[in-house]
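Here it is, the structure, as structure tokens.
Omission of a single protein chain aside, the complex is shown with its protein chains in their original locations.
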Amino acid sequence: MTDVFNIGLALLLLGLAAWTIVTRELFVAVVGFIAYGLLSTLVWVQLHGIDVALTEAAIGGGLTGVLLIGAAGRLRNSAVALNLEVPSMQVRWLAGVVSAAVSIALGVCVLALPDPAPTLAHEVAANIADTGVGNPITAVLLAFRSMDTLLEAIVLLFALLGVWSLAPDQSWGGRPGLRQQVDPNGILAYAARVLPPLGIIVGTYIFWVGADHPGGKFQGATILAAMWLLVMMAGLADAPPISRTWLRLGLVAGPLVFIAIGLLGLYTAGDFLGYPPGFAKPLIVAIELALLPSLTLVLGLLLLGAPQRGTPP
Amino acid sequence: MAEFLLMAAGFVLAMVALGLVRILRGASAADSMMAVQLFGTGGIAALLLLGAATGEAAVIDVALTLALLAAFASFAFVKAAGDAAGQDAKVKSDT
Amino acid sequence: MSTLIDVLALAAIAAGSFFFLAGTVGLLRFPDTLTRLHALTKADNLGLGLIVFGLLLQVDSVLAGLKLLCIWLLVLLSGACVSQLIALNTRRGDVRR
Partner (left out) sequence: MTLFTLFGLCAALLVGLGLFGLMVNPHPLRKILAFNVLGTGVFLLFGAIAQRGAAAGMGGDPVPQALLITGIVVAFSATALAVALLQRLFDVTGTATLANDAPAQVSVNPGEE
């Protein structure tokens, strides 16, 4: 029974991916992609990666989907002319052959992997007690491989700098996105008043529960960012100008605290990002707490895009 | 019991897939908005059933996240489609 | 007692699945966008509600039960708002492409 379910799930996933690739309409392709993201959440549950499922549900399906929908809406008129640029039949065939070859090569690799599978689960299980957290993924993210997480937070900041640097000169320092024209008593405004309080509770809960169960700062921050964006989408609040000092401080506060705790480790534990024995849990919680608002801001601003409106007087 | 829950999850998923085929073939903007809605409801139901079948308590948290983000995506989608239609109408009336 | 609860849960989940079937049949058979919207939002939300009820009977902690209820309420709320917005867009016309 489980096999039947999994095979059906895999077929549905492939079907949706194929649909996303071959359909003619831009909007429909984006919808296919969102459905695909939601479906892969189920696949991750089947693969016993609940943390990954949570991230995929939050970022893969939700935020990426909204990002692409917005872009598809703004670029919808550009699709018609581009249909003339469809590559010739030979190129399509060649692309098909190359892609099939890559798939087959990967498939052969999948079937030829060594047995028994290498795993680091035993090492994690042996050392997790030192970190004080109960969720092995959180232990990996913030203790065993915390350098990855630090660099990830910095990559997000760099991506945001890249997005901002695309602003036209006269808009630099201004507000990102267009002003929203929405009926203040409309249904969207209603939803944007009712949903965020609930969303903030859920986001904080997902963040907090991450120490011992699936969850954590990225997933929590995504939910908080989504609620912030919903309020802006409904026109209840405007996007902040990117020249605001509080905004810039908020963006770098998380990574700075992370780096500071890392440097502290040089003195107390003799290693960058090392934690002194017994202090691992409070330091991990401090890093996560500092990263949460920064990540919320970065994720929300990444979705809003480059500044488009000049600085207010 | 787990067997039954898995069967129910598969059934709901199959229904969602069937509905999705219909919606994606229709290809009007309103129909595609419904696809997100359909996946929000059906996907969450399948996820909850799957979580109960495998005994992973944390799946409820995933479903909670999905419920919030699917709602957010639906609102964004309706707004994008509505804005696009509004702008098209404006262009039409201008010319 | 526990068998009674199990039977009740089974019945609720089966009924919930049936409503998903009904929603999909409506989606496949109804002629225009507004009626399809009607089938989708009514039947599927009820289906999810019944499934949540079925799972609620077997839940082992109060928190998990609250979360389940919260999920259903969230879906109801967003479903009601989004379907209204879709219907408004459709009536305004020009969204068909």
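Should a chain be cited, it is by its letter among A, B and C, assigned in written order, with residues numbered from 1 in that chain.
The rule we apply is simple: a contact is a pair of C-beta atoms (placed from the backbone, for glycine too) under 8 Å apart; a residue touches a chain by one contact, two chains touch by 3 or more.
Since the structure is predicted, the reported quantities are computational estimates derived from the model, not experimental observations.
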Visible contact partners (per top-of-document touch definition) of the missing chain: A
Of A:206, A:239 or A:306, the one touching the omitted chain in the full complex: A:306
Option touching the unshown chain, where A:59, A:187, A:206 or A:261 are the choices: A:59
Contact partner of the left-out chain, one of A:75, A:201, A:237 or A:266: A:75
Residue of A:1, A:155, A:201 or A:237 touching the missing chain in the full complex: A:155
Positions on subunit A where the hidden chain makes contact: 3, 6-7, 10, 13-14, 17-18, 20-22, 26, 29-30, 33, 36-37, 40, 43-44, 46-52, 55-56, 59-60, 63-64, 67-68, 71-72, 74-75, 78-79, 81-83, 85-87, 91-92, 95-96, 98-100, 102-104, 106-107, 109-111, 113, 117-122, 124-125, 136-137, 139-141, 144-145, 148-149, 152, 155-156, 159-160, 162-163, 166, 168, 170-171, 216, 218, 299, 302-303, 305-306, 308
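Keep this in mind: only the chains that are shown with their structure count from here on.
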Interface with more contacting C-beta pairs, comparing A-C to A-B: A-B
Cα-centroid distance, subunit A relative to subunit C, in whole angstrom: 28
Subunit A and subunit B, separation of their C-alpha mean positions in angstrom: 19
Of all residues in subunit A, the ones touching two or more other chains: 25, 27, 188, 191, 195, 198, 202
Sequence positions of subunit C contacting 2 or more other chains: 70, 74, 77-78, 81, 85, 88, 97
Footprint of subunit C on subunit A - complex, ascending: 25, 27, 187-188, 190-191, 194-195, 198, 202
Complex contacts: residues of subunit C adjacent to subunit A: 70, 74, 77-78, 81, 84-85, 88, 97
Residues of subunit A defined as touching subunit B within the complex: 1-2, 4-5, 8-9, 12, 15-16, 19, 23, 25, 27-28, 31-32, 34-35, 38-39, 41-42, 45-46, 50, 53-54, 57-58, 61-63, 65-66, 69-70, 72-73, 76, 188, 191-192, 195, 198-199, 202, 205-206, 209, 213-215, 219, 222-223, 226-227, 229-230, 233
